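Removed: one protein chain of the complex. Kept in place: all other protein chains.
Every chain is named by a letter (A and B) in the order it is written, and numbering of its residues begins at 1.
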Amino acid sequence: MADSVVSFNNPVFASYAAYAGLASMKMMGMTLVTVYHRLTKGVFMNPEDTSFGAKDKGVVRTDHPAIERVRRLHRNDLENIPPFLVVAFLYVLTKPSSDVAVWHFRAFLACRLLHTACYLGGLQPWRAIFFYSGFATTVSMAVQVVAKGSL
Amino acid sequence: MADSVVSFNNPVFASYAAYAGLASMKMMGMTLVTVYHRLTKGVFMNPEDTSFGAKDKGVVRTDHPAIERVRRLHRNDLENIPPFLVVAFLYVLTKPSSDVAVWHFRAFLACRLLHTACYLGGLQPWRAIFFYSGFATTVSMAVQVVAKGSL
Partner (left out) sequence: MADSVVSFNNPVFASYAAYAGLASMKMMGMTLVTVYHRLTKGVFMNPEDTSFGAKDKGVVRTDHPAIERVRRLHRNDLENIPPFLVVAFLYVLTKPSSDVAVWHFRAFLACRLLHTACYLGGLQPWRAIFFYSGFATTVSMAVQVVAKGSL
C-alpha cells in the first residue's frame, strides 16, 4: 500500500521519527543549559528574573561569555534543526534506500552533537567541520526532495 | 486502513492540525507586536526603517526595553513552537489515546499563551512555570515518539 510510508511500520519512517525526536530534545535542551548558567552565575536578561539569585537585583546583562556562547549555539540549532525535521520527513516520502536514509539521519544527529561539544569547548576548526557536515546532510536530502517534487 | 491516521478524518490528527495552526499564528503574531511597538515608539533596527517615524532619522537602536522584551519572547517561541509542530505530528502517528493526545495539544497552547502574557507583564515565577509546563508537554510527546521509533 503506497501510503504506509508515513507509519512506524515503515522502518525508514520509524528511524526518521526517532532521530527527529532526539534532535528536537537536543535543541530544546539548550534552554536548560542556559538556565543552569544563569542560575549559577546570577546573570539574567529580564529585570524580574533577578530575584532568582542575581548579585544586583534588577540589573540585566547580555554580555556573559559562557551564556552568550550557549545562546549562539542554540541559535545555530534553530537555524539548522527545524529545516532538518521537515526536509528529512519529505525525504522519507521519496522512498530512499533504507540504509542510505538511516545513515543520513545518524550523520546529522552525530554532527550536531559533536558541533555542540566543539562549540561549548571553543574547538575550531572542528566546530566548523561538524557544522558543515550536518549542513551538507540536510542539503543532500533537500536536493533529492526538490528533484522529486514539481515546481 | 492504517494510513488514514494522517487525515482530517482522524479526530486526533484534526485536533493536532487545529492547535498546530493556532500555535503557528501565535508565534508569527509576535512580529506584529514588535512592529506595533516600533511604529508607536519610533525605534528601529535598520537605518532605512527610520523613515517610518523615528525621532532621529537614520538612528538605529537595539535597547528599547519593551521591544527587546517582545523579541526575547519571540525567540523563546522560536525555540519551542517549531519542535512542538513536528514532534506532535509524529506523536499523532504513534496512535495515542485520543483524550490524552488532545489534552497534550491543549496544554501546550494554553501554556504558551499564558507564558506570553506573563512575559509581557514581567510576572515571575509564573512565566517560568508556564514555560516549563509547555516544555514538559513537548518532551512527553518526544519521548513517546523516540520509544516507538528505531535508532
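We adopt the following convention: a contact is a pair of C-beta atoms (placed from the backbone, for glycine too) under 8 Å apart; a residue touches a chain by one contact, two chains touch by 3 or more.
Here the structure is a predicted model, which is why all the values come from computation and not from measurement.
*Asks:* With the missing chain put back, one of B:Val33, B:Leu85, B:Cys111 or B:Ala142 would touch it. Which one?
*Replies:* Of these options, the touching residue for the absent chain is B:Leu85.
*Asks:* By the contact definition given up top, give the residues of chain B that touch the hidden chain.
*Replies:* These residues touch the chain not displayed: 1, 3-4, 6-9, 11, 13-22, 24-25, 27-28, 30-31, 45-49, 51-52, 74, 78, 81-82, 85-86, 89.
*Asks:* Considering the whole complex rather than only what is displayed, give the residues of chain A touching the chain that is not shown.
*Replies:* Within chain A, the residues that touch the unshown chain are 1-3, 5-6, 69, 72, 78-80, 82-83, 86-87, 90, 93-94, 122-124, 127, 135, 138-139, 142-143, 145-146, 148-151.
Heads up, the rule we're going with is that only the chains that are shown with their structure count from here on.
*Asks:* What angle of turn lays chain A on top of chain B when you fit their CA atoms, given in steps of 5 degrees?
*Replies:* To bring chain A onto chain B, one rotates by 120 degrees.
*Asks:* Counting in whole Å, what is the centre-to-centre distance of chain A and chain B, each centre being its mean C-alpha position?
*Replies:* For chain A versus chain B, the centre distance works out to 17 Å.
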